[in-house]
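This report concerns only the one structure given below.
Right, subunit A next:
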Amino acid sequence: MALLEVEDLDVRFYTEEGVVQAVDGLSYTLDRGERLGVVGESGAGKTVTALALLDLLDRPGRIEGGSIRFDGEEVLDAPAERLRRLRGGEIGMVFQDPETALNPVYTVGEQVAEAVRVHTDREGAAAHDRAVALLDRVGIPDPATRATQYPHEFSGGMAQRVVVAMALAGDPDLLIADEPTTGLDVTIEAQLLDLLDDLAADDLAVQLVSHDLGVVAGFCDRVLVMYAGQAVERAPVDDLFYHPKHPYTAGLLSAIPRIGDDRDRLATIPGTTPDLASPPPGCRFHPRCPYAEDACTKRDPPLAGVDEVQPTGASVAGDIADDAGDHRAACLAYVDDADFDGALEFAVEVAADATEDDEEADP
Partner candidate 1 sequence: MPPFTTSRRRLLRWAGATSAVGLAGCAGGSGDGSELVATLGADVSAYDPTQANDTTSRKAFDLVYESLVSVDFEGNVRPTLATAVDQQDDRTWRVSLREGVSFHDGSDLTAADVKATFERYEGTPRESDVFLWYDDATIRDDYTLDVTLSQPYAPFQLSLGGVPIVPEAAATGDLDLSTGPVGTGPYAFDTHEPDRLYRLVRNEDHWYAGDGEVRRTSDSGAGEAGDGVPDSPPIETITFRIIVEQSSQLAALQAGDIDLANNPPADAVADLRQDDAITVSERLAGGFEMLIFPLATPPFSNRDVREGVARLVPRQEIIDAVYGGIGQPAYAPISPLLADYTSESFLQEMGDEHQRYDPERARELLERGFADLDISPPYETTIVTNETGDRVRWSQLVRDELNRTDYFDVSLEQFEWNTYVGRVLAGDSHRSDAMMALGWSGGWDPDTYLRNMFHSEQSTPSCCNAAHYANDEVDRLLDEALTVYDTAERRALYEQAQRRIVADAPVAFVRFGTRIEAFRTESVEGFRTYPLDSGEFTAIYAPWANAYTSTGGG
Partner candidate 2 sequence: MSRNPLDGRGRLRVRGFGSHEADDDASAGTATVDADATPSPTTDRWRRAWARFRRDRAAVAGLAVIAVMTLLAVFARPIEVGGVVVQPVALAPYDPSASGIAPAYRPPSLAHPFGTDWAGRDVFSRVLYGGRYSLSIGVIAVGLALLVGVPLGAVAGYAGGWVDETVMRLVDVLYAFPFLVLAIALVAVFGQGFWKLVGALVAVGWISYARLIRGEVLSVSERDYVLAARALGASDGRILRRHVVPNAIAPVIVQATLNVGTVVLSAAALGFLGLGLEPGTAEWGSMLSAGRDTLVGGEWWVTVFPGLAIFLFVLSINLVGDGVRDALDPDADTDRYRTREAR
């Protein structure tokens, strides 16, 4: 049984413009010590999913259906007391914008010690010492004095390290990182990813949410691609990068600027993410999919296994029992009974080494 099992998650936002289906029937699993990357454009529902895991959504968002089982125990109907022990205890969370994630009027030491006090039986000075140790563990120099300082005296990178320290206070089994490095510049980003890498080494499962494929490629074991609130592709990381199955994933990969790339314009996916208040019929990607056919506009493809063509009717969407190697994509091309006769003519070409790339002409 996996550490985290999310099944058919349904989250909606009740806004002035109508009900926004932010997450629509999402299912995935995460094993102990495993690193899952959740990628997708902005508005795909990556953050909402992360927040839903700890039931941190507040008005006007609400979890309408599905179940989230952590270590076999259902989170959604957990009593408040149990939920509190879960938050920061077994599941730690790191947020995107370190500057605003910390309370400006309390010292950093106090904010970390507070987490320690909640999840361990340490109090007072013992809790403070543990906090300083945690600050040291996350690589903050001279942690004792830094603990007495306030968040505005910390740089972006250092502040994020404090948030990580806070997340580790309860010695969690799972760390959810919601675009932890997006706000940081590249060099700091790399150091932070090294830190996460180091932390994940001792059996800490990590769900890294990001819109940066490079970060995911360097850190995760498996990747979940989300589009407009749905999972469109799920695969081990190298399968995904070298054998993308879903047109959207291919589009994402082609949109990465590469050093030495001599094309005058970046390849982009035309159009924008759909308005989740009134999503397009059928496959939500069809308006932007170059291979879209009439069928695509009628039927919302399930997450079908890509290796062997699935017999019709195998409702794979609900099927979460995937093993590490499983590779699925939500596209009619992989559903045999769909009258999808075209072919997805895209492939990934591997350049032997960096130098050879340069002089290659664009086709």
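Basically, a contact is a pair of C-beta atoms (placed from the backbone, for glycine too) under 8 Å apart; a residue touches a chain by one contact, two chains touch by 3 or more; residues count from 1.
Regarding selection, all candidates are chains of the complex that A comes from, given by their letters.
Computed from a predicted model, the values in this text were never measured in an experiment.
Student: In the complex, subunit A is touched by which of the candidates 1 or 2?
Tutor: In this complex, among candidates 1 or 2, subunit A touches 2.
Student: Looking at the complex, which residues from subunit A come into contact with candidate 2?
Tutor: So the residues of subunit A in touch with candidate 2 come to 13, 15-16, 20, 42-43, 47-48, 59-61, 193-194, 197, 217-219, 221, 237-238, 241-242, 244, 247, 250-251, 253-254, 258, 267, 270-272, 274, 280, 286-292, 297, 345-354, 357, 363.
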